[in-house]
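Let me begin by handing over the structure; questions about it come next.
Heads up, one of the protein chains got dropped from this complex, but the rest are sitting where they should.
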Amino acid sequence: MKDVNQALAAEFGLSAEEYQRVLDIMGRTPSFTELGVFSVMWSEHCSYKSSRVWLKTLPTKAPWVIHGPGENAGVVDIGEGLAAIFKMESHNHPSFIEPYQGAATGVGGILRDVFTMGARPIANLNALRFGDPKLANTKRIVDGVVRGVGGYGNCVGVPTVGGEINFHPSYNGNPLVNAMTVGIADKDKIFLSAAAGMGNPVVYVGSKTGRDGIHGATMASTEFDADSESKRPTVQVGDPFVEKLLIEACLELMATDAIVAIQDMGAAGLTSSAVEMAGKGGVGIELDLDHVPQRETHMTAYEMMLSESQERMLIVLRPDREDVARAIFEKWDLDFAVVGHITDTGHIVVKHNGVIEADIPLDPLAEQAPLYHRPTTETPKQAELGDVADPVGILPALFKLIGCPDLCSRAWVYDQYDSTVGGQTVKRPGGADAAVVRIEGKKRAVALTTDVTPRYVQADPEMGGKQAVAEAWRNITAVGALPLAITDNMNFGNPTKPEIMGQFAASIRGIAAACVALDFPVVSGNVSLYNETEGKGILPTPAIGGLGVLEDAAQAVGLAAAPGQSLVLIGSIAGHLGQSLWLREIAGREEGPPPPVDLVVERTTGDFVRTQILAGAVAGCHDIADGGLLVAITEMLMGGNTGAVLLAPPADIAEHGWWFGEDQACYVLAVTNPSALLAAASAANIPARLLGLAGGSDLTLAGGATISMIELSAEHARFFAEWMN
Amino acid sequence: MRAAIVVFPGINRERDMAIALELSTGHKPRMVWHKETSLDGIDLVVLPGGFSHGDYLRCGAMAAQSPIMPAIRAHAERGGYVMGVCNGFQILTEAGLLPGALLRNAGLRFLSMDCNLRVERSDTAYAGHYTPGQVFRAPMAHGDGNYFASADTLDRLEGECLVAFRYAEADGSLTTAANRNGSQRNIAGIYSSNLRVLGLMPHPEDLVDPLMGGTDGKPLFDGLAAALAA
Amino acid sequence: MKAVVTVMLKDGVLDPQGKAIGHALATLGFAGVGEVRVGKRIELELGENDPEAARKAAEDMGRRLLANMVIESFKVEIV
Partner (left out) sequence: MKAVVTVMLKDGVLDPQGKAIGHALATLGFAGVGEVRVGKRIELELGENDPEAARKAAEDMGRRLLANMVIESFKVEIV
């Protein structure tokens, strides 16, 4: 085995200073295994060394928050003694290297983060970003990722109910795969990972350990370069069947009183789970690797400690409950092995073949973990856009937009995801601004969404951060639910570049401001940095996963408008075309500042809309986002298989600005009694305007321009079908 | 009616099925672990949807070898009622309790969307609350629902009127477009010769509540409850 | 002793996977590719040392689990 020195430390991704710090902590040259432990625990992925200082500034508290960041997932009180447990996590690098397995194991990993806390997973979402659709490689990655998300989620029987998929050349070499899981538990039966109890057995359950994904955590913490090829053997393969058994077995065990602490083996496998569990509990832990269930022969301590084999959990049991636990895992045909015990040494001690392979003090490992205040430079503000002429006219632009890769129907994607298993899916993908999933046996439901508009964040990271949170809040509001909390997945480029770190810091500022203004705290999240290939970084992509609650699922509304219903705009449109899809797709420019977000207006407008929905005054509701008002209207009409006759825009706004501007805090409502709604709005001082009447089979503008909905729907459905034929 | 749902490792629509059955019968079905060996006192045995044993090798192949299978076979031979939905249908064909096999969907992709099913006959315990030729909606969610059988098996099924449901358009016409998974003769579900064993790919159990988008699937369970009453 | 069980779809059972591969190969520019059939290769480590016993066991496995005789046929090879 190589001898341990600075060169090896560098290979393991530790800087010279970091290695020196290891030497100081150990007071000697670390063993190969010890160096491995330090390198993964101090990797960006596990230590958050570049992002921690900023993450700490996020608002994480509210009366309904039971556990914020710091646990495997966030936990919020949703009433009736129930808690929603959720988190989003990235699997970007693995999905580039092996799209199917990368995406599949990403779903598996986030599921474990949620059920390890005692929740039965009830919904999955996935936020995906890919490169230029014209590239064959993009097609291959999209196909593999979508199959992988479905392959794993469908098999474990958790409905995949929502997400996003967008395209931009900046993701050519760095696709983003962010998976989110939501689970439900009794709020007084939450399981945590802090180990306790001198001598308590430490139990390993699930799949056997192989040489999978060794150093995955460090891989997830470095830029891609030519020799990423050589990192390929670390690809992990997921086994959703075993995951399903693991869910059922863990939930069965959790119904007993056997568990002291439990934690999934995620990134950095046995190392991070053992270190985090003992560290959080302020105890020590001793592992005897001879007892670790192994798939391969002659595995070294280093390999076993760093393996990222999937579908494994680590549990600290009450000593007198070992047999109860063993029986449950044997029933489910899962491995069950006592691999160690809790000590009072404050050290993690790893033995193999009677030899002590590692002995590391836990406090310094955590407390002296590197923490960087990386230099930041502010992103320069974009010049105002000024007037942009309309080169094509309204309906031709609509036709082009409705069929473009970023706005066309996503049915090809979600038709491959089982969205109904569980029998509780009230609003399926495509049916509403947020997915709505009822809690089995209750009237209550949760509303779920993921959102971010990377081109806004690129143009103005702070405003873009605000907008991402605002849009998540709006989407939850648009189904009638009360937004409660978010999880975030911060996907950025190389943090050692000041302009990248500047984007990160500014978007955190924006996210934080929006969370405060909207009472929408961050309860969990994940950071993925170094999303760069040959120096080219991705658009900054702080994906937001939002959760809201509906006391009665029957009150949820979708986005479809039915014939005979009036369309009413709530909110005010200034015709903001900067960074709009119209500007990119029709005028061929990616310029200008993103639409401004006024959080006070956002809140008053949304609260009004929600009140109207809960009062039963609204048949359909859709917020204005990508593509603007006319795209929103068209989506509502396609959803209800109807056309509409629309009224003229106000005289003081350019027509294309009115129809395609991406102004924030706006909703289109489909109602049977428009005058009542308009009256209520003016009484509440909320801008509102009658837009037109749904009906017929054509979309007709004031002045007579018209297009058949059949044509629009066909164009809407075309892209993915043709692309993937 | 006393119903049992067989729980094979990896199935995942057992709770959906239990909800639908309880809604129509008023009783919670008994959950039977695949390692049990008796079904005494059970009128209806349901093999639910999911991915038994991960759908590895062939969907349903390993579940068809479960310890509970002899009891299910005996129950069927006794003229008992057995319903297999999705993975349950695959298990029944693998076990030889229904003819044919379910191959990979023609498009090689998982299909999750509502489909229209045409009721081929309603003089059975399962379809009694539908009318012949009626079309109802049901979610489907499968990667291997492409029904295949030899030509003579198909002709026998048709001859004995053992086709239960076919993929159809809303107006009942049988088109290739409606037959998304490529099944022969648009077959979505079939009966055993005595009409007591039913296998179907789509999931009526997931459409029994207006909140979930409709109640098109409920008549199947109401019909069973009525036919097997007491 | 190692047994290799090869499972192929019977002729007449259409093989969408094979068709898709043939199609993909054509679009990749491989000319003149005719029929493509896809099957499974299952390699088993057997406790047996007697080739005949091993073959019998493998054939038994093929019939009872590894192949579905309605749509598939299989071959056993002892290596």
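Lettered A, B and C in written order, each chain numbered from 1.
Assume contacts are C-beta pairs under 8 Å (C-beta built on N, C-alpha and C of every residue); 3 or more make two chains touch, one makes a residue touch a chain.
Everything quoted here is computed from the prediction, not taken from an experiment.
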Subject >> Residue among A:Ser50, A:Gln263 or A:Ser309 that touches the chain left out of view >> reply: A:Ser309
**OP:** Considering the whole complex rather than only what is displayed, give the residues of chain B touching the chain that is not shown.
**Re:** 53-54, 56-57, 61-62, 65
Original post:
Which positions on chain C touch the chain that was left off?
Top reply: 6, 8, 18, 21, 24-25, 28, 30-48, 57, 60-61, 64-66
**OP:** Could you please point out the chain A residues that touch the chain left off the display?
**Re:** 97-98, 101, 207, 210-212, 232-233, 235-239, 241-242, 295-296, 309-310, 333
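The rule is simple: only the chains that are shown with their structure count from here on.
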Subject >> Separation of mean Cα positions, chain C and chain A [Å, integer] >> reply: 41
